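Have a look at the structure below before the remarks.
Missing here: one protein chain of the complex. Every other protein chain is in place.
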Amino acid sequence: MSSLGGAPWYILEFGDELVYFTPYTTTLLILALVFTVLALVSRPERQVEALFGTDAIYAKDTTVDQMRFRRFMAIACGCASMGAVVTGDLFNFTLFVALVGITNVGIVAAVKNRHVQNAAFQYGLVALTATVPLFAGAGIVAATTGTLSIVALASGTVPQAPFFARALLCLGVVGEGMAPFYAAKAEMFRAPGAPYVIMCSLSSLLIFLRVAEVVMVI
Amino acid sequence: MIWQEYSVGLLVVLACGIVAFVALLLEWDDLHRLLLIDLVEIPSLGVIALLGTDLAEALILPGLVVGIAELLALSQIYLHKEGIADRKVSGLNIEVISKADAPVIISVILIVYGIVLSGFTGGGIAGLGIVFFFMARGAKEHFSLLEMASGVSWALWIAAFFVFMVLPQYWFLALMGAAIGILLKVTVKMALVGMMWGRPDE
Amino acid sequence: MIEALFAAVLGGLLLLGLHRKVIARVQQRPGPPVWQEVLHTLKFSFKSTWVPETASPGLFVGIVLVAIGIWTAALAVVLAGGSILIIFGVYMLHKIVEHGFGLSSGSPYGKFGAVRSVISAASEIPLFVSVAAIAVFTGSLAISDIVAYQAVNGPLLIIAPPAAFAMYLVILSKMPFSPFAIVEGKELVSGYKTEHFGVWRAGLEVANAIKTSVLLGLFLLLFLGPLSPFAFVVAIVILLVSLSFVCAVTPMLAPFDSVTIQALVTVVMLGYLVLLGVIP
Partner (left out) sequence: MMAGKVTGLQQGAGRIFVVSALFLIAGTFLWAIQVLPVIWYWAEVIILFPPCCLSLGLWWMARGRRGDVPFVGY
């Protein structure tokens, strides 16, 4: 671990659960924090759209009711990704990642638009399926090495986690972080509310970055 | 060796997973896919369960909760997506069940057995009894009251953990507190699930 | 740090100006003067500035601060010889920044630019594979360790040319006018930058300047190893001119083709990793 994410600055222990801060995880944590604060303070934008076949344009408004729910989901998503990037326990990591998946669905699902809801549902199916490899990966790591602590796994005192388990973990994270790929289908961007939609991409990005570190050290 | 037994179980679980995933690939109806995915989730918990230790039990619970949460969220989206959110639903509307004494007896047996077991498993079983009762009778209870009871018992559970950490000499008290807290909490939570048949007043 | 920051901003702007000049000369145009980008940035800072009515004000302004902040942080990591993974994270985060720039204004042009920035996520995978290949050879991901390794064993450019190629492609995809610059396609006016004018745009130019300096400098540090300041400047100019040549003679790819090519490169790089024996 000393060479990958940098030496840990600080390890916070709650019994066998632990949270550690290396330069890498701290950077990710700060980024999650910054964007969560942005989601907290900024009002959603009003998307300008042209009516098809005419010269008319109009700006979409977001209702307060909808906004409240989506903002809550965006903040929950930010908190979940903060948890995912700093946690030192593999199973907690998978739980936080699963939480990111749920909240990502929540952020877009509040929009009353058939296309958006369809995209959210399909994404939700993928995210739900992805919990299988995610938990299975963590389970196999626990079975083969006898520990779930990333610090212990990185220290080299326990056997290395099998390649299969690491591949399962990656697969799970890819599935949970699918939202931006659905975004590429442009359906999700019919949903106004940039500060919240951006949280989808950010959280998936952060869990990708974190799992890259995790599979390298365990 | 343990690893060999484990790997046999692992193969079985993986076979289940592969069968479920193939079914998922062949199925195009959204609702059926949702149901299939719930089936797929069970093997993943199976992998953890194969650890066969106390740790496994501790790990399965959050996994299960996350799975259920995602399933509930997706069903809600499905209802909205298909525009059937406002369709009227009213319990299991079967005359035989709603008039017979059997549901009451079965519920009472389940609840008593659950209380004897105590802890999470007991809560699950007692809750199942209440779910069954509500489903059979279509009863309307005070939703917020049940929610409050659930919250208070959860607080009891957490308080018991603090006793473990701060005053370990009172471990027996804390153990009982935690067991009863979780029993009540799970029971009430499951009862709430049993009552979730849409909101008749909306 | 401050002086390095100013050098990075000024140097990056001059490099971007040189980039435009070389492209123009290859295409037999006179082209703007080399310091054009510096003037550009100054001009934008002196323009009347406000926030569009439809924009989400917090994000609209905040994202500019984030853009400058993350590349300043990247510069600090390069100067400290820290972990290359952090730079990798910042590079990927730049996508989110483009995304935020485009979405925050409410303009459809910006929105489609932002959608394209999500599609261009494919360009990050070669970088990751490149990072992994470097780690295989040097056994470390700290920039200082990698530079020290090269001081002993010679430049990684010769030891691991495919990794250098992948990284080159990654840098290329973030240069303006490159075949992979689908986020700035002219059919979208200015892509994600469309609604950020005046001071906001000046801030974005500053961030882009630091980004250019950091990425080009990082390439030299990672693949050529320790260089004297003079040699460093010469090498960075040579690297930039080579990039400009590629940009000048290739058309911008359609988004789909761009993603396909980057995905193919990733597959090739994964094959290279298998060859190195990382993936059993």
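By letter and in written order, the chains are A, B and C; residue numbering begins at 1 in each of them.
FYI, a contact is a pair of C-beta atoms (placed from the backbone, for glycine too) under 8 Å apart; a residue touches a chain by one contact, two chains touch by 3 or more.
Treat the numbers as computed from the prediction; the structure is a model and nothing was measured.
Chemist: From the list C:Q36, C:T72, C:S117 or C:T212, pick the residue that touches the absent chain.
Modeler: C:T72
Chemist: Considering the whole complex, which of C:M1, C:I158, C:V234 or C:V274 touches the chain not shown?
Modeler: Reading the full complex, the residue touching the unseen chain is C:M1.
Chemist: May I ask which residue of C:Q28, C:S48 or C:S228 touches the chain that does not appear here?
Modeler: C:S48
Chemist: Could you tell which one of C:Y109, C:F128 or C:Y192 touches the chain left off the display?
Modeler: Result: among the candidates, C:Y109 touches the missing chain.
Chemist: Even though one chain is hidden, which residues of subunit C still touch it in the full complex?
Modeler: Against the left-out chain, subunit C lists 1-2, 5, 44-55, 57-58, 61, 64-69, 72-73, 76, 80, 105-110, 189, 194-195, 198-200, 202-203, 206.
Convention: only the chains that are shown with their structure count from here on.
Chemist: As a quick test, compute the distance in whole Å between the mean CA positions of subunit A and subunit B.
Modeler: Averaging C-alpha atoms per chain gives centres 25 Å apart.
Chemist: Two-or-more-chain contact residues of subunit A, please, as numbers and ranges.
Modeler: none
Chemist: Can you pull out the residues of subunit C that are in contact with at least two other chains?
Modeler: Within subunit C, no residue touches at least two other chains.
Chemist: Spell out the part of subunit C that touches subunit A in their complex, as residue ranges.
Modeler: 54-60, 62-63, 66, 69-70, 73, 82-83, 85-86, 88-90, 92-93, 95-96, 99-100, 103-108, 111-112, 114-115, 118-119, 121, 128, 135, 139-142, 145, 279-280
Chemist: Which of the residues in subunit A end up touching subunit B in this complex?
Modeler: 91, 95, 98-99, 101-102, 105-106, 109, 112, 114, 117-118, 120-121, 124-125, 127-129, 131-136, 138-140, 142-144, 148
Chemist: Residues of subunit A touching subunit C in their complex?
Modeler: Going by the criterion above, the answer is residues 3-6, 23-24, 27-28, 31, 34-35, 38, 41-50, 59, 163, 180-181, 183-184, 186, 189, 192-195, 197-198, 201-202, 205, 208-209, 212-213, 216.
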